[in-house]
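Removed: one protein chain of the complex. Kept in place: all other protein chains.
Just so it is clear, A and B label the chains in written order, and each chain counts residues from 1 on its own.
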Amino acid sequence: MNATVAQLTARSLLGRRRAYLLMALPAVLLVLSVASRGLAGQDAGITVGVLGGFALATLVPLLGVIAGTGAIGPEIDDGSIVYLLSKPLSRYSIATTKAMVAIAVVTGFAALPTFVAGLILSGTSSRLALGYAIGALAAGIAYGTLFLLLAVMTRHAVVVGVLYALIWEALIGSFVPGAQALSIQQWSLALTEQVVGARAEELDVSSAVGLGAAVPLLLVVIVGSTWFAGWRLRSLRLTSDE
Amino acid sequence: MPAPRTNQGVIHDLGYRHYDGPRLGRAHIARALLLESAKGAYGLGRSARSKVMPMLLLAAICLPAFIIAVVAAVTDVDELPADYTSYVLNVQALVMIYVAAQSPALVSRDLRFRVMSLYFSRPLHRIDYVVAKYAAMTTAVFLLMALPLTIMFVGALLAELPIDEQVPDYLRSLGGALLTALVLSGIGLVIAAITPRRGLGVAAIIAVLAVLAGVQGAMQAIAVEENEATVAGYAGLISPFTLVHGVQHAVLGAGSALSEGPPGTIGSVVFVVVTGLVVAGSFGALLLRYRKVAV
Partner (left out) sequence: MGTLLLDKVSRWFGNVVAVNDVTMTIGPGVTGLLGPNGAGKSTLIHMMGGFLAPSSGSVTLDGEVVWRNEEIYRKIGLVPEREAMYDVVTGWQFVLANAKLHGLADPAGAARRAVDTVQMTEAQDRDISTYSKGMKQRIKMATALVHDPPVLLLDEPFNGMDPRQRLQLMDLLTAMGDEGRTVLFSSHILEEVEQISGSIQVMVAGRHAASGGFREIRQLMTERPHQYTIRSDDDRALAAAIISDPSAAAVQLVAAHDTEGAAARGDASTGRRDGSGSLHVQATDFASFVRVLPQLASRHNIRLYEVSPADESLESVFSYLVAR
């Protein structure tokens, strides 16, 4: 963990245009929550729909892609990563630091707003807000590190990431039961299910994966992606301008 | 080089030749730009790598249509297993990804590498550039949706389903596809033109489209549950797909796959007006953006 690397990463990640996008997404969630609460009052079913179907299924993966790829993608793309790599710094340290910055961004722009949205929609009833916030946090961290790795491996990380988030998670996940075992969304939903506890089944907060499988899988993805990203950075090739 | 004065040799001028003849005008340039951009949206005329994503998406979007057509042709059915006019709604994820992936390919590269001066030092006006790019993207997205619809239509013909039922529906769906293409291209190109960074452009377009679709779905579900029919109807304005679907239903007379179409005549008018505003607004935004581009 290196403070200077973190500072430089944070500054380029929260550059103007990306920052607007990062702020706009949770803003939409909050507006939607307020509108739903206004329209339908406090309703656990709607809360599950908004938090599970919108926040966890769409918002968190998108923010994970933006934060994860944005933490290293542009620097590799325009070659300014050379300034980090031509130093006596362990590549694993660089990867871990960047992952932490991405995680911080995802926490602030995805997990926290999910919690607030949950409070707006249902207050503290059934621990839905907390449950989904924790699920969003876990999913956000997993997506962030995974897409960081993807950004080190390919220049088309964003498109691949979006394909994963939309096609794999949303479409195939709904149609092919086996695929759900390999879905970050399902793993984090297991955490949510655990926190919501008693009323989970009644509210249809259920994951295709048990907690015993979800937690190790999440850890494997998070730690593995970060480590592998550091490993790939050791042999990164500098390219000339396109 | 001067020839020696003594003998009668000749030295021919093999240097640069100046062209003084007639030149093709603005319209030709714009048309060429349109064609090249439209082909480029499918990777034709570009590297093999840039063909992968669009061709993959094209194949993916045609696959269900192909299956439907085969099923219809082979088995004995009274009507197609799926609806022309709601096909686009069902595959909207793929269309979204296509727009997100290819809008930057059309527009961001020119801005990122600052070659706009090469375009505008020819008799090409900025409005020509915008029109050409907008038309090219619309054509590409339209083809993406028209191809599967046509496959289904061919399947219907092979299954000898009654033509007078199939043709109007098919034509309506094509009209809807065209409108969808216009709306989506507008949104995609505006976002891509603002963020010359390709990765960010893709993410931003997907974010906008997916979020709009998600919000629309949520609002509609909530409104239906609360028996707020008008709200449910107007919720369709939020997402471009449902917006056009609403116009298709209200104006072109297609069936509606949503639980609530645009409420009444006022609703229809609103839907049409909003569609027009989005298209005009996108075009205007693009013009503004390119007016500011430094040459």
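As a working rule, contacts are C-beta pairs under 8 Å (C-beta built on N, C-alpha and C of every residue); 3 or more make two chains touch, one makes a residue touch a chain.
Quantities reported herein were computed from a predicted structural model and do not represent experimental measurements.
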- Message: Touch as defined at the start, partner being the missing chain; which of A:1, A:31 or A:82 qualifies?
- Response: A:82
- Message: On chain A, where is the contact patch with the chain that was removed from view?
- Response: 2-5, 7-8, 11-12, 15, 78-80, 82-91, 234-238, 240-241
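The rule is short, and it goes like this: only the chains that are shown with their structure count from here on.
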- Message: Measuring centre to centre with CA averages, how many angstrom lie between chain A and chain B?
- Response: 30
- Okay, in this complex, where on chain B does chain A touch? 53, 93-94, 96-97, 100-101, 113, 194-195, 197-200, 202-204, 206-207, 210-211, 214-215, 217-219, 221-223, 225-226, 228, 231
- In their shared complex, at which residues does chain A touch chain B? 17-18, 21, 24-25, 28, 32, 35-36, 39-40, 43, 45-46, 49-50, 53-54, 57-59, 62, 65-66, 69-70, 73-74, 77, 157-159, 162-163, 166-167, 170-171, 242
